[in-house]
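Of the protein chains in this complex, one is absent; all others appear in place.
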Amino acid sequence: MTAKRTMTLNLTDAEMRVLDELSVRKDITKTAVLRQALRLYQTIDARVEKGEKLLFENEATKEKAELMLL
Amino acid sequence: MKLERGKDWWMARARREGDAVIGAGLLAFDPALDERASGTQIAAIEETRIAFGKFVNLMRRRRGFSMEQLAQAADLDASELLVIEDDVHYVPEPRTVFKLAETFEVSHRRLMQLAGLAAANDAGFRQEAVRFAARSESIQKLTPEESSALEAFVAVLSEQEPKRVK
Partner (left out) sequence: MTVDVSTIYLLDVATGESVEAELRDAIEQPQLDDWQTKWQPALLAVLQELARKGVPMSQWPQSWHWNWAQKTARVQGLLAFRGFSVVAQGETQGLAQVDLTKASREPCQVGKPVVYLDYLEVAPWNRPEFGTAPRLRGVGSALVTAAVALSDEEGFKGRLGLHSLPQADAFYRRIGMTDLGQDPAYQNLRYFEMTAEQARAFLEQE
């Protein structure tokens, strides 16, 4: 297994609640939630950096909303 | 990620696979006929062009040159050197290949053949090129293996071609 390093993370109660909820709903550990978040953030950021836009489309109405990443 | 399984475990899997076809991923279903016709030639040229890109890369590094320094020494454009080292689909300018042969002191004809700009009339040369490409990796520092692979290939590039049998 690839060597991993440990770090302490300071989260607010609200953040902790979200992390707990996601961990239950996605059926993965809290560490896995945060590692997944990092993967997704990097993937999206790489595409935005290339000049692409992140759009959400409502399947029923076909309405599109752009998510801004700064 | 490491998988710790014994020999019997893997062999049982291999046997169970039988003649199953295994593959996954999105692909196009209709390869165009004319593309296929020229495919063999393209593959052969790209084969030696991999060696060409690697040869330029290793020779440059052996001299401790950055791309810009080599560009200056050979009177070339640094951006062209960049695509030569990285993109097998790129067809270099004959002048560029000529300049590189001069700088690296190897046969002009041979380097032209390696770059896919001229046809080589001996199959052995292509094999040497492929072997060279397979032995070298694009990492930062030249390993002793890369150095010896490079030395051997420089010798091949300096040799004259066998005379065409009339």
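Lettered A and B in written order, each chain numbered from 1.
Keep this in mind: a contact is a pair of C-beta atoms (placed from the backbone, for glycine too) under 8 Å apart; a residue touches a chain by one contact, two chains touch by 3 or more.
The structure displayed is predicted, hence computed values, not measured ones.
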item	value
Which displayed chains the hidden chain touches across the whole complex	A, B
On chain B, residues whose C-beta touches the chain left out of the figure	1-5, 7-31, 36, 39-40, 43-44, 46-47, 50, 88, 130, 133-134, 137-138
Absent chain, residues of chain A that touch it	1-2, 25-29, 31-32, 35-36, 38-40, 42-43, 46
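The rule is short, and it goes like this: only the chains that are shown with their structure count from here on.
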item	value
Rounded Å distance between chain A and chain B, as computed from the means of their C-alpha atoms	40
